[in-house]
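A short write-up of the structure that comes next.
Yeah, one chain of the complex is gone here, protein chain that is, but the others are all in their spots.
Moving on, here comes chain A:
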Amino acid sequence: MIRTYGRFAAGLAALILSAASAGAEAIGDPERGEELFGMCSGCHEVGKGAENGIGPHLNGIFGRKAASVAEGFRYSDGLRRAGADGLVWHLDKLDAYLENPKALVSATRMSFDGLEDPQERADILAYLRRYSANPQNIPEADPTARPREVELAPEVLALVGDEEYGEYLSSECKICHQADGNDEGIPSITNWPEDDFVVAMHAYKRKLRPHPVMQMMAGRLSDEEIAALAAYFQSIE
């Protein structure tokens, strides 16, 4: 490991810099979104005491099944069908709906031509997100930021893992997987061959392996990070 470290260090430093500056990205600017919401407020209310008007109120819209406001809003048949088919209002669906309502739900009654500018849509959605459940209180509530994109490179197995970075990353694994190899309830990941570890993590990342915790954990790791973890877990005693 020490042998290869120097070669890898420069690349690693660059990676860390880019990762540190990227971070998660806010949905948009909620202040600007509040102003832009003016074009929606003729039909939709949102915030404390919001009620249904020409359109349904938008409190709790994130994570809500389409056409499901409990207080009996009369939806179009199109939106009701979409709800029955499983349309749930997450960020991507709301964004598509705002871009062109009829592209997502053909027979919707929402008479809105759509908003071309992705930033304006993002700002409106950031504003609306304030009035849906807070993940601090309801951990399963919808995300409040966009994850940073993680690229899957072709030469994954060729990457040289950095053990020190791997050790830091592994602190997240060790909340569940015990370093001493104890495997009661949760499998041991200590002393796996590096290649097997990398393959397994990429299978979680691509959701080929089924476990939701592991899919989430692996999904946010870059190729370099998976390589670093593999190197670390192979090395520990």
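In this text, contacts are C-beta pairs under 8 Å (C-beta built on N, C-alpha and C of every residue); 3 or more make two chains touch, one makes a residue touch a chain; residues count from 1.
Please note the rule applied: contacts and distances are computed from a predicted model.
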{"item": "Record-based protein name (UniProt) of the chain missing from this complex, from \"ABC superfamily ATP binding cassette transporter ABC protein\", \"Cysteine desulfurase IscS\", \"Thiamine transport system permease protein\" or \"Sulfide dehydrogenase [flavocytochrome c] flavoprotein chain\"", "value": "\"Sulfide dehydrogenase [flavocytochrome c] flavoprotein chain\""}
{"item": "Options A:N100, A:Q119 or A:N134, residue touching the unrepresented chain", "value": "A:N134"}
{"item": "Those residues of chain A which, in the complete complex, touch the missing chain", "value": "16, 19-20, 23-26, 133-148, 164-165, 168-169, 171-172, 174-180, 182-186, 212-213, 215-217, 219-220"}
